[in-house]
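The complex appears here without one of its protein chains, the remainder shown in place.
To keep things simple, chains are lettered A, B and C as they appear, and every chain counts its residues starting from 1.
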Amino acid sequence: MDSTKCFRIEKDAQIPFNNKVDYCIGTGRMGLALQKEYQEQLALVQEEIGFSHIRGHGLFSDDMAIYQEYTDENGKKHAEYNFTYLDLVMDSYLKLNIRPFLELGFMPDKMASGEQTVFYWKGNVTPPASYDAWCELVQATLRHLMERYGEEEVVTWPIEVWNEPNLPGFWKDADMEEYFKLFARTFAAIKEVDSRFRVGGPAICGVEDEKWIRMFMEFCRKESIPVDFVTRHHYTTELPEKDGHYGYAKLREPEEGFANLQTTRDIVDSFEEFKGMEIHITEFNTSYIPNCPLHDTNRNAAYIARQLSRLGDVNESYSYWTFGDIFEELGVPFTPFHGGFGLVANGGIPKPTFWTFKFFKDLQGTCVYRSDEAVIVKREDGSYRGIVWNMTLEGTGEDICRTYQLPIEGKECFILTKTVDEATCNPLKLWHAMGEPSSLSEEQKKLLKEAAKPFVEADRAAVQDGCAQVNITARENGVVYFEVKAVEDKSDRGYCYKRVIGK
Amino acid sequence: MDSTKCFRIEKDAQIPFNNKVDYCIGTGRMGLALQKEYQEQLALVQEEIGFSHIRGHGLFSDDMAIYQEYTDENGKKHAEYNFTYLDLVMDSYLKLNIRPFLELGFMPDKMASGEQTVFYWKGNVTPPASYDAWCELVQATLRHLMERYGEEEVVTWPIEVWNEPNLPGFWKDADMEEYFKLFARTFAAIKEVDSRFRVGGPAICGVEDEKWIRMFMEFCRKESIPVDFVTRHHYTTELPEKDGHYGYAKLREPEEGFANLQTTRDIVDSFEEFKGMEIHITEFNTSYIPNCPLHDTNRNAAYIARQLSRLGDVNESYSYWTFGDIFEELGVPFTPFHGGFGLVANGGIPKPTFWTFKFFKDLQGTCVYRSDEAVIVKREDGSYRGIVWNMTLEGTGEDICRTYQLPIEGKECFILTKTVDEATCNPLKLWHAMGEPSSLSEEQKKLLKEAAKPFVEADRAAVQDGCAQVNITARENGVVYFEVKAVEDKSDRGYCYKRVIGK
Amino acid sequence: MDSTKCFRIEKDAQIPFNNKVDYCIGTGRMGLALQKEYQEQLALVQEEIGFSHIRGHGLFSDDMAIYQEYTDENGKKHAEYNFTYLDLVMDSYLKLNIRPFLELGFMPDKMASGEQTVFYWKGNVTPPASYDAWCELVQATLRHLMERYGEEEVVTWPIEVWNEPNLPGFWKDADMEEYFKLFARTFAAIKEVDSRFRVGGPAICGVEDEKWIRMFMEFCRKESIPVDFVTRHHYTTELPEKDGHYGYAKLREPEEGFANLQTTRDIVDSFEEFKGMEIHITEFNTSYIPNCPLHDTNRNAAYIARQLSRLGDVNESYSYWTFGDIFEELGVPFTPFHGGFGLVANGGIPKPTFWTFKFFKDLQGTCVYRSDEAVIVKREDGSYRGIVWNMTLEGTGEDICRTYQLPIEGKECFILTKTVDEATCNPLKLWHAMGEPSSLSEEQKKLLKEAAKPFVEADRAAVQDGCAQVNITARENGVVYFEVKAVEDKSDRGYCYKRVIGK
Partner (left out) sequence: MDSTKCFRIEKDAQIPFNNKVDYCIGTGRMGLALQKEYQEQLALVQEEIGFSHIRGHGLFSDDMAIYQEYTDENGKKHAEYNFTYLDLVMDSYLKLNIRPFLELGFMPDKMASGEQTVFYWKGNVTPPASYDAWCELVQATLRHLMERYGEEEVVTWPIEVWNEPNLPGFWKDADMEEYFKLFARTFAAIKEVDSRFRVGGPAICGVEDEKWIRMFMEFCRKESIPVDFVTRHHYTTELPEKDGHYGYAKLREPEEGFANLQTTRDIVDSFEEFKGMEIHITEFNTSYIPNCPLHDTNRNAAYIARQLSRLGDVNESYSYWTFGDIFEELGVPFTPFHGGFGLVANGGIPKPTFWTFKFFKDLQGTCVYRSDEAVIVKREDGSYRGIVWNMTLEGTGEDICRTYQLPIEGKECFILTKTVDEATCNPLKLWHAMGEPSSLSEEQKKLLKEAAKPFVEADRAAVQDGCAQVNITARENGVVYFEVKAVEDKSDRGYCYKRVIGK
């Protein structure tokens, strides 16, 4: 690979790039949102990145305590709904300026038709014993939310029916027919509450996905269900190898995954009435297991940069699974760096991938350049922002050096870079150097946070031939963010920087 | 200069090193302590470094509003004291866990014998029209403080009489005899309130300092004044060259200053009854002007490291002038980086020298190595902390590379470094690159703060021959802090770091 | 006086009531806005009440340090502007969601034509030595603000030229002609920067006010100055009697003041081209001295309630002088309760009048009742809010008992009252009982704050004949706020309140 290249950007360049990095983010089950540490991690994520929506499982699971029953004096059973915890969770989300992308599931134990559960925390994955009871629960919940938070607000919250019904672990027997029944009944129940609600499915992962998508669209066509959007998941590693508490997984070539997403797009578009319909990736990450140490690495950060540069191409949004590491699907993690899905490790430490999201969030503007290793946008004020990554599936040991020539007005420009790579922003390495402690002291947390910041550099340079010359070196698994803008010197009377630094 | 060297530390090494880095810090005049930005800067300093005492001018200046007069119905004038602002200031100090090193001065306008003032903020520098009135003011103030904050607490606050009376700008005609009178009267008045108070002087700077110190000690001997400590100042640049709002000053060889301090020590010790008496440097910095851009540089940080490694040798304490840049002696600064004395630039941005103090603060333990470029201490738990600096008066362009072999138990050690140099922690450069804006936006402040943190690196290494091998590279004007401790691997079941990073 | 009365409100009642309670609030001089305690008091005011604008003196006074001069190498003098403190102040205002109502004054010492000053803090009140220099200062300041805070934002900030030029203490010789010159020149200079700025005057107090208003309007007519609004002040006590640090002043009948304001309105309206022009009362309070203990009393709170119910009748806004007690016009206050203008006493303690403002702020809706002792509004949701006050110029000892019958839907209503009177919310009394300490401990401050809250009562009552029956008792100098709304019982299964309380 020729590792040094130069690119000249044309003055009026305009490249397609659908940046929906901040539309949605995943979360551990809703009951965990009651936790203090969860909220602190989410607050950190919102402060630095700022997502619009949040999606996770467990709205109707028993720890949220919504569905209750009692028997009256005549021995008749009645449903009653408890929204105490739901209010706490939703209040906390809205206070952090994030809204739910509602996933309806799993089944309350008392309403379930069976006892099959998923996860350490035992989400019941069987169909409802009574679809009427289920629909009443859904309606009561939505009506409560509308009363508390306002109709205009709540009808904007997207709703997805269930999670990964194509897996027998998440939906009894992966029974497609039963899922379609659930979808149809739920869809109708929601629209009865307010037709403005937008409802989608089938929330599948990549197992028999083509078949499921096709059958789902056909079902909607047949039943004349005006589904509002389609949802699916997107993971990009091979099967993990297990060792003790951990799983080790190899990354797949990104193009394989992009091709798979294109297929979904094509299937949906092949239905005339659904052509161009929104597809939301309601979960994506590299590995699909919450104990894959890869998630904590710089390699993950660079790989995800590539994903974020492409996922908007055929999808409306894509929700990274998950914002933080308060997560219990395989039990409570033993250590802070345990390979959880989160952007933030327990203890409030941003992982490298956190910054990939931050950088893409800051990448608003007109795209002027996009490749497999970089995206650059131009902003209204004439300045530029870009990201360069050096993604590797395994190690290469090579830096990539790029020069971008960006048309700019003025004589001088300000060039800022923020670098996240194994040398500059690698809390995992620090934690390893510390001896991999499972219990972090306050001092250790502070140190890890200090080591988990991008490395900032800035300089002023002359504009040459009407272009800023931006030289970026991205080391292996590095992600480099840059800003370039014209700068005018406003030195105060008598101030001379060169004299100050004695050079 | 041979820039690569190796040093082997002996197991039981014990080197003299009197680290009083955190005893006292300077401040702009007391009235400024009412300001919000001042308090925020001080809070930052206290949170990261944590000084015990704070010393500055202006306790009795008119903006503190303590001394007031009124005329009764018979036309007789009376003094009255207003402690409203004093309480606000002292409350805020104590809340930040810092105590005043009280400097008594300047003269309230109404009590003054003349109209001569110093500074943009016009501190009156003439003797009192009535020494009785002055003594009553001092006593009333101390009694008020004792009532509000408790006797046991307040008697521990050191008291210094006036500031730099050896300069005619700070004390009318630099009248030595008049100062001695002020000292004697004030000393007696304070001891009358409570003999436990500790009182010192003559707070001189380096002009005719030998004469002043000698005469002061002789005066105390002659008048049998049991002075509690001696105070002086210490600045280490040549005369500045002025240009517009700024002054450019060259650094002097540190040894010149140390020799000067030794002379003071020798003079004091030459008086039998004062031999070994505490000498407090109640002000020190490189330049003595608050508009010397040098203060904001990495060069300053490295130079001050050398100072901090030596100033305790013949002095009890040394108070850097000042903690922050809310300061008005030459007027209100026009820009955030204007060469103020502070460890913190306006906007709450730590300067490189801030970290020199932080590093020395963390250097508690038994000194095992000290040179002109490094100090290393050993802690009770067997770990080490050290600082290496690459001080230059002007540029050299050379790195220094050092290896320290530190005796340690165990098989592996954890090595942490924090680097502050022109490449890694240089907010001044970023500000310059931005175009030297005088008004910082919130976004600019945030970015400057991000660029004003030490660069953290960590690794785990094998212990060789019972020694940790610590390799430190300090670039020009760089200050590198390190920690070394034995580490035991506590990898969780199945966790293999090498496999995680694919190496 | 018959102290018990009943009022029936008609269903479609609609009474004129121009509630501009939150448009503007006064402040001590701008330089004090740098202080921490000032900002804390303002934050409290904004959190509970929330004003839109803030107006005070001293923008151009020397402690703000804006106007500076230097002499170049050729000995020529130049102006330069320092916006460091202005930025700090404006940043802090906008962060608290309040904008300046800019008052242009006083004169920078270096620009002044004389040495006459006003106040302890010495605001220079002489005309500029050069009107050109003045106009450049005004323009530079506005342009800086526009650059920092955005044009669209800054042009909405009203601008008033000088303060009380009709008093010789505030404007040399109360020279009307000179003021008109200042006004005309300043008006033109501002409009040159941006014609959208709204500029008014003459900011007079009640001395020769008729003459000044008339002459000002005539001047504007004659010079064809399209003045944007007229400003004046409004104080309502007799001349104070002085004793020591304090002044004691008697309240005047409110109607006298209202008549005076009507006269101003009539004069302005008598000019065809200015008819209906906005009149802003840019200062009002009971007494016009900052050491009038009346300000701290419940009597003041009740009197101000009456004012707030009427001041909008012929004026666009009315700005209480001032929000807090960080204020130095007569020097630094000696004690927390010293009769300062503020809504908040030093130490962060709300005075009774604070709550009068809070109550009127909550009085948004359609006015359905207004009298000399009460105002009631109806809100869109059918609920009511009202305030009843028992104003006395001196003591009466009598309660007033009122019943309001308010048309409401439903069977039951929720009635809430908040009472501020001498028995329920009287921190002054508590402070007196404590021995009138000048230095408050943290514990004392906490206690005073606890005693400075309205007394809250609530009940549920049956709706009778379609009306809520609201019985209000207002004790002497009391202010009672109430809310009434229909309530539906939503008792949880098995919950019976009567059984709970055993009644």
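The criterion applied here is as follows: contacts are C-beta pairs under 8 Å (C-beta built on N, C-alpha and C of every residue); 3 or more make two chains touch, one makes a residue touch a chain.
These numbers come from a predicted model, not from an experiment.
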Output for the hidden chain's shown neighbours is A, B, C
From C:12, C:152 or C:492, the answer for touching the chain not displayed is C:492
I'm checking contacts with the chain that's been left out. Which of C:152, C:272, C:394 or C:465 qualifies? C:394
Out of A:22, A:37 or A:210, point to the residue that touches the absent chain in the complete complex. A:37
Touching residues (missing chain, whole complex) on chain C: 242-246, 248, 293-294, 296-297, 299, 334-335, 338-339, 394-395, 414-416, 422-424, 428-430, 432-438, 447, 450-451, 453-460, 487-497, 499-503
For chain B, which positions touch the chain that isn't shown here? 70, 80, 493
Determine and list the chain A residues touching the chain excluded from the picture. 34-39, 65, 68, 70, 80, 82-85, 87-88, 92, 144, 147-148, 244, 331-335, 346, 438-439, 441
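The rule is simple: only the chains that are shown with their structure count from here on.
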Angle, in degrees to the nearest 5, of the Cα rotation that carries chain A onto chain B: 180
Could you state the distance in Å from the CA-based centre of chain B to that of chain C? 45
Taking each chain's mean CA coordinate, chain A and chain C are separated, in whole Å, by 49
Per-residue multi-chain contacts in chain B, two or more chains: 244, 334-335, 438
